[in-house]
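Only one protein chain is missing from this complex, and each of the others stays in its spot.
Order of writing sets the labels: A and B. Residues in every chain begin at 1.
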Amino acid sequence: MIRLEGIEKVYRTERIETVALANINLEVREGEFLSVMGPSGCGKSTLLNLIGLLDVPTSGKVHLDGRVVDSYQDKALARLRNRQIGFIFQTFHLIADLSVVDNVEIPLLYRRLPGSERRTQALAALDRVGLGSRVHHFPTQLSGGQQQRVAIARAIVGKPRILLADEPTGNLDSQMGQEIMAILKNLNTAEKTTVVMVTHDAQLAEQTTRILRLFDGRQVN
Amino acid sequence: MIRHYLKLIWNRRRSNLLITIEIFFSFLVVFGVVAMAAYYGNNYRRPLGFTIDDVWVVNIDAKLQGLPGNQPNPQGIIETGRQLRLAVVEFPEVRALASCFTVPYGNSRWMSTSKVGGREIAYSMDGVTDGFAEVFGLTLVQGRWFNRDDDAAGWDPVVVNEHLAADVFDTVNPVGRTFPQDKPSPGEKQKEWRVVGVIREFRQDGELALPENYLMIRVRLDDVESALSLGRLPIKVRPGTTAAFEERLVKRMQEVARDWSFEVEPAIDMREQKLRDTLTPLIAAGVIAGFLMLMVALGLTGVVWQSVTQRTREIGLRRAKGATIPDIRTQVMGELAVMATIAVLLGAAIVVQFPLLKLVGNVTAGVYAASLVISSLSIYLLTLASAWYPSRMATSVPPAEALHYE
Partner (left out) sequence: MLKNYLKIAFKVLLRRKFFTFVSLFGISFTLVVLMVATAMLDHLFAPLPPEVNQDRTVSITRASMFGDRSSWSASAGYRLLDQYVRNLPGAERTSFFKSPDQVYSYPNGNKVRVFLKRTDGEFWRILRFDFIEGAPYTADDLESARLVAVITRTTRERLRLGQTAMGRTIEVDGQRFRVVGVVEDVPRLRVIPFAEMWAPYTTVKSDSYKAELLGEFNAIVLARDRAAIPGMQEELKSRLARAELPDPKSYKKLVAPLESTFDAMARTDLRTEDSHSERLWLMMAGGALLFMLLPTVNLINLNVSRIMERASEIGVRKAFGASSRTLVGQFIVENLVLTMVGGVVGFAASILVLRAISASGVVPYADFRLNYRIFLYGIALAVFFGVFSGVYPAWRMSRLNPVQALKGAAR
């Protein structure tokens, strides 16, 4: 479904060149649950950002469903991000000004749905992650695990084909981490959502269908 | 240490540039107002050269037909003028009287130039009668004032102020010397001007005006053209004279010259009007500038506050590595001080061009420099005051919490 071909990501300042990723060739198949593992600084998050079209590679191509997408214009990219991709961040990145349900609605805002429709779908997503009773709370009133669940609801409300999770359990204790993992696995098997997860926790990675290892920006077999 | 901070500022130059620009414009605004105020303030301190205590100015409209040289009945006008002056002097309330072309705080100005050794010297002048010195309390520092003996002279006596004397005669005593005039047009006759006295100063426009060159020439009221050009009769009245006298004075003058119009204005009223005319725009500009500075101060406070919040982690880190609270505060205020310095230097460089390129005339270097210094200090004060509160807020969070700030 998603194919990375000859990907390279280099950060340049006036004097220093940092190679974050080099020579990455990777295919993410539909329906799989892929983990990306490696030590800190090996480029895992960068890889995820490229797959999620949040960033563009320095060289190489990103294919989505056979089409080269990395050079698309902002509007087209936005459309893809909105419809095909859902992102979950390690630090949740919920908007403190908005209530839980308003946060979850965000992807739907950019689809021109009427307000009532948005609300219905958001509530359904919150139900799916088990937060049906806290819809009008604000993020600061929730625990870490609950906040991450809101973030997941936000990521799935638009029914994306692929979920990208960047260390989703990194800021949570082990029990909450297991709960989150359970939700992700359920989404993968029941809804056939493709999941790509970055993690450094080997125990979690073993619960997934495939593990990709990175070291110093390169794939390791 | 300083280099470290300078590097920091340089690396963030994009957002710092906007702040520097804002401070730069603020400096220009403050300088404009301060320079004007300094200019007037400096002028105010200087000697005026005359007093207007108990001086009233009578403006005479003799209803001339066209140019003074073309009157059908010049002798009649001269005679009426003479009767008028006699009638005015009769009043016990009138201590002294004179005739002249223009008066202090008046709206007309008579200017002329003379060539002296290749330079062109400009001066303002007035044609006056002998009583002028007494009415306006002029004191001479050299020589004497006009008197009747000058009637017989073949030349026109003039009195100059020190400024003009220095300009034309340098250190030489001007008394008794000929005052240079420009060559007359062909066919025109010209009488010699001779300096008989020097007064310290005479600033026709009053306290707020710059000192200038001034010359007074004696006028004889039996000469037609002079008599008709002099439209003002300044008089010195006894202290305590009321407006009731004004009515009597006007009535009497009207009796003598039925067709003429008279207007009496105490010199202090003229002074007040002039001060008001000059100062009102300055005051308005000052009020507006004050509000602008308030707006800028509030704006900078907000911007610095946000910048500090964004750098909470950096600040927590520095404190974890041993920076004290005063260190952090100095850093925040110091960064803003650097930007203010750049803005002020740029502003000063631009502002200094104006007198150098002669875009602004007649400003003393001292006043300009003082304005520059005052404006710079004000801007520093403004900037540091804006940064003060956010710099305190920067250290309100304990380092550990700050490091985890998201």
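Please note the rule applied: a contact is a pair of C-beta atoms (placed from the backbone, for glycine too) under 8 Å apart; a residue touches a chain by one contact, two chains touch by 3 or more.
For clarity, every value in this text was computed on a predicted model and none was experimentally measured.
**Student:** Among B:Leu6, B:Leu86, B:Met295 or B:Ala320, which one touches the chain that has been omitted from the display?
**Tutor:** The one listed residue touching the chain not shown is B:Met295.
**Student:** Tell me which of A:Leu26, A:Leu54 or A:Met176 is the one touching the absent chain.
**Tutor:** Per the contact definition at the top, the residue touching the missing chain is A:Leu54.
**Student:** In the whole complex, what residues of chain B lie against the chain that is missing from view?
**Tutor:** Residues of chain B in touch with the missing chain: 12, 14-15, 18-19, 21-22, 25-26, 29, 63-67, 70, 185, 243-244, 246-247, 250-251, 254, 258-264, 280, 288, 291-292, 294-296, 298-303, 305-307, 309-310, 406.
**Student:** Touching the hidden chain in the full complex, which residues of chain A are there? Just list them.
**Tutor:** Here the touching residues of chain A are 49, 52, 54-55, 74-75, 78-83, 86-87, 89, 93, 95, 97-98, 106-107, 109-112, 115, 154, 158.
Note that only the chains that are shown with their structure count from here on.
**Student:** If you average the CA atoms of chain A and of chain B, how far apart do the two points sit, in angstrom?
**Tutor:** 71
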